[in-house]
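Please read the structure below before turning to the comments.
A protein chain is absent from this complex, but the other protein chains hold their places.
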Amino acid sequence: MKRSPWLMLAPYVFGLVALVLVPFAVTVVLAFTEYDLINPPVWVGWANFTELFDDPIFRMALGNSLWFAAIAVPLRLLIALGLALLLHRRSWFVGSARTAAALPAAVPEIAYGLLWLWLFNPVHGPINQLLAGPSALLGRTPPAWLTLPNDARAGIIIMSLFTVGEMFVILVAARQALPRDVYELAAIEDATGWDIFRRITLPLMAPALGLLLVRDTIMSFQLSFTPALVVTNGGPPPYATTYLSLFVYRNAFEYLRYGFAAAATLVMLALTVVAVLLQVRLLRRARL
Amino acid sequence: MTRKLIAALAVLALLGGCSTGTAGANEPVKLMVFGSPDELAAYRTLMQAYKDKTGKSVQLVEASDRKDLITRLSTSIAGGEPPDLFLMNYRFYGQFAAKNALEPLADRLTASSVIKAGDYYPVAMEAFQWQGRQLCLPQNVSSLVVYYNKTLFAKYGVPEPKPGWTWTDFLGTALLLTRDAAGNPVRTSGESEGAPAKASVYGVGIEPSIIRLAPFAWSNGGEILDSEQKPTRFTLDSPAALEALKNLVDLRLAYGVTPTDQEVEAEADEARFANWRLGMLLSSRRSTTALRKVKDFEWDVAALPVYKKPAGILHSDAYCMTKGSKNKDAAWRFIEYAMSAEGQKMFTATGRTVPSHIEASKSDAFLDGKTPKNAQVFLDGIPTIRRVPTISTWPEIEDVTYGILENAMFRGDRLDTVIADIDKQTRPIFARAQQ
Partner (left out) sequence: MAGITLTDVHAAHGVNGVSLSVGEDELLTVLGPSGAGKTTLLRLIAGLAPVTRGTIHIGGRDVTALRPGLRNVSMVFQSYALFPHLSVADNIAFGLIVKDVPRAVIRERVAAAAASVGCEQLLARKPSQLSGGERQRVALARALVREPDVFLLDEPMSNLDIELRVETRAEIKALHQRAGGTMVHVTHDQTEALVLGDRVAVMRDGAIEQIGSPEEIWRQPATTFVARFVGSPAMNLLPGDGPVRPRDLFPEPGWLIGFRAEAVLLGHTGDPLGTVTRVDVVGEDSYVYLSVSGSPVVARVRTSEKPRIGAAIRVGVRREDVHLFDAATGRRT
């Protein structure tokens, strides 16, 4: 029996249209309106965008998001890669170590946030109790994760570093798929670990790494949302951890400014697209 | 911390796909509220009483916190399936009132044979009048009071607050209560020499928010806004308001009688109070249910300290009916019951509220002799209570000012910059409310 490919694709296409394209189109239209979820939207042209760029909170949120992506994404990739290279072999402890590396990503985001809220507690939290000794030796106070802007930003990034489980699993699989004899050949040629990493492992894993880089950049705008909502509540003031996603959420659902939030969402999307295009170009050039 | 936890769990539930189902004439009336488990239990008690009396059931729709309630309410209104009723503070109902999402209750109130407008404290009723019409009906009326740990006062020989006490008395009391681990008075900030000492008990817990500042500014004869009805800007630069603001931030900056920001993040004030680490706590009636669980010390409430004249700030939540409700008559009957003397007495017995019903508030149901013994303080303050304006963008105003005031109190930002920042950032938000 011959089935039309369109028929086979139908469920996916339907989902794509209903869950992605239509909401996207609606967001684009709403960005040019004032809409409070209660009364019908009113067309306001570019007003939302003009207001956005005059809004200091939006500018801070934008800056926060860009910094977050610029620091968290490479670090996450590096950590996932490091763990994958450490743990791709079979060994007695590797099974449990792999589970440990992958597990945080499996914890529901909110529960994960609450856990860190406790970990970061400035007085009773285990992190600062551990850091109290070393900090005192250095003549410093332990980081104020919840009350100092940069410490809080670092905290949100640290939180994101432990959820690389999915990347880790992909990279372990990518590493295990590399041919063994290539490494044996390198051993016979007496290549050093660094040479092997630089000349063999890295280039062979580059496609997987490139894909993850692009994907994680896209995800980074969402990645910071729950931690900022649950742990720092967008603070410490002024808006140290108010990322674009939280900005959008607040305006849409707390201040009922859906149109304004839609405009911010569009800016966020545009930035993501630019970042992804830049990376794709870079990766392509690197391959030539 | 607890509130964050509840909020987070509720979001989890939301993501888990819990839906509220569809409403219809035969469905139970849905009432959306948020609150701690104690508060939610109080609502269930009321609903059970209503069911026992009328055979009609009311369904409680629980939100995790105020912001979650706004989110869920607005999305359910947009989705065409709003709850019939919700309970909301007058500071936050403005955005729904302005957007015409509420069913005015004025006509029903006039026609009612069960309740009448004159039975309630006018200050609370007025807070829920929008463009001259009664939109929602206030369930409670609380002022800001000082909760204090009597046992701790006795332990350190600190005199208890007296009616009419001044800000200076208040500060002195707080200083006497601020103690180190050995129980000696300690200065954790200000002019103390060397590294700031660590306090294990602080004098007072007060959050650096505009609604905590407002009653003191008023008491000092000042105003916080240029207009009560149509505010366009904050007037914190007026001498009276500025003095109140300076005194407020000095509690931490100059005298160190309030916990530091780190300590507040580590342990919320209410928990700190319950754990003997705070001598006084500024809060509304709201804290009573939680504190009644405290068994190892005695506590009571006192009136706010006074600058020039007594002033308080209104805390009041009201039953509001959504315009999109499909069950308005049934919803109204529940409001009538909840607002009646009987319903108010029943609800106040849970400890959660000061009834807005005048007779109920003066009855044994409220003045029941339970802690706090000085419950009369709540009623005595009502005549001098004022309120912040009910404008549609007030939630944003509170969020924006809170961050700036936090930095003033904990980071020691210069007050002229603080005031300028508040002014600059809130003007556009006030302007948006006028549109």
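Think of it as A and B in the order they're written, each chain with its own count starting at 1.
Heads up, the rule we're going with is that a residue touches a chain if its C-beta (ideal position, glycine included) is under 8 Å from a C-beta of that chain, and two chains touch if they have at least 3 such contacts.
All values reported here derive from a predicted model rather than from experimental measurement.
Peer 1: So which shown chains sit in contact with the chain we cannot see?
Peer 2: Every shown chain touched by the left-out chain: A.
Peer 1: If I consider the whole complex, including the chain that's not displayed, which of A:78, A:185, A:211 or A:273 touches that chain?
Peer 2: Answering carefully, the residue with contact to the hidden chain is A:185.
Peer 1: Pick out the residues on chain A that sit against the missing chain.
Peer 2: Within chain A, the residues that touch the unshown chain are 179, 181-182, 184-192, 195, 199-200, 203-204, 206.
Criterion: only the chains that are shown with their structure count from here on.
Peer 1: How far is the middle of chain A from the middle of chain B, if each middle is the mean of its Cα atoms, in Å?
Peer 2: Each chain reduced to its C-alpha mean, chain A and chain B end up 37 Å apart.
Peer 1: In their shared complex, at which residues does chain B touch chain A?
Peer 2: By the definition above, chain B touches chain A via 1, 4-5, 7-9, 11-12, 15, 67, 70-71, 74-75, 77-78, 95-96, 99-101, 261-263, 265-267, 393, 395-396, 399-400, 402-404, 406-407, 410, 425.
Peer 1: Would you mind writing out the residues of chain A in touch with chain B in their complex?
Peer 2: Residues of chain A touching chain B: 36-39, 56-57, 108, 110-111, 113-114, 117, 121-125, 144, 146-147, 230, 233, 235-239, 250, 253-256.
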